[in-house]
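Taken from a larger complex, these chains appear in their original positions, while the remainder are omitted.
All chains are identified by letter, namely A and B, in their written order; residue positions are counted from 1 within each chain.
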Amino acid sequence: MDEKALRNLLQEIKGGKLSVDQGLEQLRHLPFEDLGFAKIDHHRSLRQGFAEVVFGRGKTADQIEAIVQRMLPQKHNILVTRSREEVFGRIRSLSPKARFHRESGTIVILQDDEIRGKGTILVVSAGTADIPVAQEAVVTAQAMGNRVETLYDVGVAGIHRLLDARERLLAARVVIVAAGMEGALPSVVGGLVSAPVVAVPTSVGYGASFGGVAALLGMLNSCASNVSVVNIDNGYGAGFVASLINRL
Amino acid sequence: MDEKALRNLLQEIKGGKLSVDQGLEQLRHLPFEDLGFAKIDHHRSLRQGFAEVVFGRGKTADQIEAIVQRMLPQKHNILVTRSREEVFGRIRSLSPKARFHRESGTIVILQDDEIRGKGTILVVSAGTADIPVAQEAVVTAQAMGNRVETLYDVGVAGIHRLLDARERLLAARVVIVAAGMEGALPSVVGGLVSAPVVAVPTSVGYGASFGGVAALLGMLNSCASNVSVVNIDNGYGAGFVASLINRL
């Protein structure tokens, strides 16, 4: 989208020729910026309430750098998921605000720190080894303007650790639960709270955990009705869904 | 929970010995009613905002009848999922308000028609054959006090049918999408709206659809970030999660 078109649009709104609703509607359908190997959609932030996220996996450092460069002027927060040290070096040259969360490989550029979520998102992990996935959810939810709290290592085999935190669980507006192995924690948490629970299975485990499949199946078959599920290790997706819910 | 305990508790609240919050807290942890083969938890409606749901599958008609009988005096809405004609006959004898949704096998007793959801839940189906699952979501969300609309037979191979309904999609506060076969519809819907999308794969299909597994995997791997997923054919779960979100 070139600047001129945007300027015209906004002036029409200002001049009363276009209502705000009409303007918003037009912006929803404005074209995207085409880099050949990627099509950047600056207006997704309007459509979905967030800047374009760059999925780092499968993209070269050159590609990521080029995409982020086009995004920076929009002044939205920028999230590069599943990235690596080398890419971070490139991105930090573009913006000193870039931060690298090594555990989850997430790069964040916070250019907008307004809190938009109405309550607290609580991110719970079953074990210590699930923390990288949980952290991806934390980073995502923070970048989308939420207050986030964490509760780690409260797996179901030591249920008193979880019950001990019952008040924090009940206080959250949305709960994200990351768990590997048998993936049972979302069911127990789901039974304790009335908030929506977003469950994210992790690939933590061995043998018959099949890289997170056991946890995924456990969550899909949860006997708690308030649980919905995202892909294995998809901390980003859990953080995104929880953010949308928390804005309502 | 016996009546006496409940009476005392409420009188303490009335008399100011207990604040409403304290009372609510106590009720959350009150014991359940034990029928031997099942433990009914009348207070789940307080804890999770809804009366106990009876999962009909795997229970005898006798068991379901006994459970519903204990629930009726609470004056909450009652939902019996995955049920059958024979059971409905029994339940109708208990309450003339009972209705049977044959397509999805759901029995509903509406004793409370207050609207608690703040917006509209839109239930979308990809094909005609997905309607029974979609209907289970509709019935659930209605029983939980929501305004529900439907949009059926808008599968992705005829994308203009979906785009034609764009305004209804954008107007919804939460969207439920039921789809079998390749399960692609939630991804397309997810890209069109900024609301949370609850995807429910159906077992519609044949051959390599593997009873809904293809649709399930498609949804878990959705490239739209606002999609979370429930179990195959779990219209009830989708309706429940959407209801919780719509109350926020």
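FYI, contacts are C-beta pairs under 8 Å (C-beta built on N, C-alpha and C of every residue); 3 or more make two chains touch, one makes a residue touch a chain.
Quick caveat: nothing in here was measured; it's all calculated off a predicted structure.
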Identical protein chains in the complete assembly, only 2 of which are shown:
8
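Everything that follows uses one rule, which is that only the chains that are shown with their structure count from here on.
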From the mean C-alpha coordinate of chain A to that of chain B, what's the distance rounded to whole Å?
26
Tell me, which parts of chain B touch chain A in their complex?
47-49, 53, 118, 173, 194-196, 198, 216, 220-221, 225-232, 236-238, 240-241, 244-246, 248
